[in-house]
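Here the complex is missing a single protein chain, while all its other protein chains stay put.
By written order: A and B. Residues from 1 in each chain.
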Amino acid sequence: MHTLIQEMKNKFSGDDDFFALEETFMDSRVVLAGFNTLLDIATTKLGLQAYIEAAVLTGTARDELKAELGEVCDRSDSAKARLSLLTGKLLICFEDDGSCVIMEPTPKPLNRAIEPPINENVFQGSLNSFTEDIHANIGIVRKQLLTDNLRVGSYHIGTEETTKISLLYYEGRTNMEFIHKLVGQIQKNRSRQIENLQQLSKKIMGFPSWVLISKFSQTELPQEAANFLRKGRAVLFIDRLPIALVVPSLLWDVFFLDSDRNLPLPLMLFLRALRLIGAWLTVVLPGLYVALVSVNPEVLRIEMAISIAQTRVGIPYPAIIEMILMLFILELIIEASIRLPKNIGPTITMVGGIILGQAVVQAKLVSNLLIIILAATTISNSTIVGLQHSLSLRISKYVIVIMAAIYGVLGILEGLLLICAYVASLNTYGIPYIGFSSKKDEIKHG
Amino acid sequence: MKRTLKRGAGLSAVVGLLCALCGCWDNRDIDHRSLPVVMGVALHDDLYEVVLQIPETSQKGIDIRIISQTGKTINQAVDKISERMETSVDLLHLKLILVETEYAREGLTDSISSFMRARDISPKTIIAICDEKLDPFFDYVASSMTPKGTTLYDCFEKNAGWNPQMSLTRIWEVYRSIHSYTRDVAIPIIKSGRSGTIDYLGSALIKNGKMVDRISPEETLLFNSFNGQSAQGKIEVMDHASVLILRSSVRHRSKFAHGTPHLDVRITLKVSIVETKGSVTSKLVKKEVEEILAKRFDGMLHKVQTQESDILGLGQYFRKDIPRAQLRNWRTEYLPKLKVDFKINTIIQNDGNTKLT
């Protein structure tokens, strides 16, 4: 028997869905191998039959037929054969001369259709979203960007388990130095295995892992991804991940959405200003409450001071504990409502609403004003673009709350300064996070 | 791995340290502080008497609590009060300081300087003089005024109970008048009235922190409009009519010749007629307004010059003419000699809804 087939059979001996069928093509014995869970064997065979009949009729030579069927590969290249089998290809081995052909069969329909986005909402923009299949994703992007300057590079990462990633960029608009750096990193570390984005950013890209803000901006929306490409950013796709990863990520991704530009200019500016204010409020409000209630009550107007004091009568712990407690419950509610299936989700909303809205106040556990602050914080936290950004924002507000508890209003402003310094210190291969363009800053020193 | 451990240790150390820091010094929450809104100060036999009006928060609403103590210094008295309260007294939100008339006559300089020095008392605190003993006055406030967080202070709040006949003086202005060569202030004088009101008696002329004389509410109105504070909304009562001042503007021209200062003052009033008695013409109203105001101004100027207390800030107009060394003597040397040419121009902007015959 064919050595390659024997090798594959040994390799996949534990897999019931692996098949190796013996057939006769044009008087020569061949073996068809593949996974029947990945390809539709009956239709594929029909297709093959049609090829062969046509070949017989026109009198095509066998070698030409091989070339027509697919990619002819060397028999010794078992790694390639294995990879093609795993990615759902059909392996055709000719027994007499030992050559092999990797053919694109009719696949089993394992992908979902292109659907509207789930994690991001679109306001007046195109409704497509990326899906699991990397080819479909690249195709969608090509549909968005009808240009011959779009470049796509694909890489298989990992030796034991292979992941396909694709790098897209807009030639002529992208900083090529940056692309070379990216490609170099991928090439250098292509043998490392990745299972998630943390590993991608650490093992492949070499980014530090202790960062609050991801080096990748994520988007589900082809329109946004295409726009990032136009602006000279690179987009990474990972097979089976329905997200486009935009590198380098910039601060303004948090506030500016491309579909804003479908609105008239003043409205667009209004929306963006709202998001900026929202982010600012999220960070400052809880800290302000703590600072004003426990450290610097003189900043409050007397009327407010008295009414806050009134609502705090009988609350047994200091403002900082009160705040952290309620923020923690709020985080739990947010996390729980993500975890729960959609049909139970409303329960959490209801129960959370009861806790936050009425019960804690009536039970004299927290003050009225705190609930208002909490609600305002949560709402304003959600105004910014992208879920992972709002997470970083949620974490950074704790820094301010703690500093406000120690230093009062001074702590808030210094905390803001700390956060600004942190954000300003981030860069992706020398491209600063807070820059407007993805142009490279000078070489990193000191 | 080692690095991760190190980082983890560092991070937990920072968090632990922060948590420890949070409770390190006493940052008292707002509900554990008493925030007095009004403070009364009197001086009897070298002992300060301090009365604090503290809004007490309870779950039902707000009560007013009045506590008084005596001490060698104001601070000592406040501390004594603080000791006796279940919460600590914080003067951060003090809005109004009431001073007894006798104390004001003796001189406020020390108290004002210490108020300015103190971190917790805002320089924006309003100061007023109470023309009776503090205890009965505060008893009256507690018993007959509606309990509200800012009772009494509301009388002076510009967008609440203030009216243009009242002078509105803050601590920093009094402090300035103590040190400045050319400027004094007028402090409002109040007294308990009847049926839950506070009577306003006029303003005190202050010279170097001492009360030297008083002017009537009507004169204070003029004082306010002279100083550019809008006197809008005031009803001026005369024999024949009352008018509503809509806008007032002041123009000054100063002249300094042979050691004698001259000042030209032109006040333009825009008024609207509100009430008339009998048949009057707008000409008559105009004439009467001008006459009355001129008379009042002369009266006030006379007081200012004899008491050498420059509440109108007249010296300000001569700062460029008199060298600094002599400016020091403005109040004693130049102010009594000052000649003022005062003219009022009244414009009756409208007659209200009905025509004037």
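One rule holds in what follows: contacts are C-beta pairs under 8 Å (C-beta built on N, C-alpha and C of every residue); 3 or more make two chains touch, one makes a residue touch a chain.
The working rule: contacts and distances are computed from a predicted model.
> The chain dropped from view, which UniProt name applies: "Lactate utilization protein C", "Adenylyl-sulfate reductase subunit alpha", "RNA polymerase sigma24 factor" or "GerAB/ArcD/ProY family transporter"?
Protein name of the absent chain (UniProt record): "GerAB/ArcD/ProY family transporter".
> Touch as defined at the start, partner being the missing chain; which of A:Asn296, A:Thr311, A:Ser380 or A:Thr428 qualifies?
With A:Asn296, A:Thr311, A:Ser380 or A:Thr428 as choices, the missing chain is touched by A:Asn296.
> For the chain that's not shown, point to the residue among B:Arg176, B:Arg247, B:Lys270 or B:Lys303 touching it.
B:Arg176
> Touching the left-out chain: which of B:Lys6, B:Lys158, B:Arg253 or B:Lys339?
From the options B:Lys6, B:Lys158, B:Arg253 or B:Lys339, the contact with the absent chain belongs to B:Lys158.
> One chain is left out of this view; which of B:Lys80, B:Lys210 or B:Arg319 touches it in the full complex?
The one listed residue touching the chain not shown is B:Arg319.
> Tell me, which residues in chain B touch the chain that this view leaves out?
21, 24-27, 93, 116, 119-120, 122-124, 158-159, 170, 172, 175-176, 178-183, 313, 316-317, 319-320, 323-324
> Mind listing the chain A residues that contact the chain we can't see here?
280, 295-296, 298-302, 304, 406-411, 413-414, 416-418, 420-421, 423-425, 432, 434, 439, 441-442, 444-446
Simple rule for what comes next: only the chains that are shown with their structure count from here on.
> So the centre of each chain is just the mean of its C-alpha atoms; given that, what is the distance between chain A and chain B in Å?
63
> Write out the stretch or stretches of chain B touching chain A in their complex.
7, 18, 21-22, 24, 27-31, 33, 35, 37, 55, 57-59, 61-62, 90, 92-93, 95, 120, 122, 149-150, 153
> Applying the document's contact rule, which stretches of chain A touch chain B when the two form their complex?
Where chain A meets chain B, its residues are 210, 292-295, 297-298, 300, 302-303, 305-310, 312-315, 318-320, 402, 405-406, 408.
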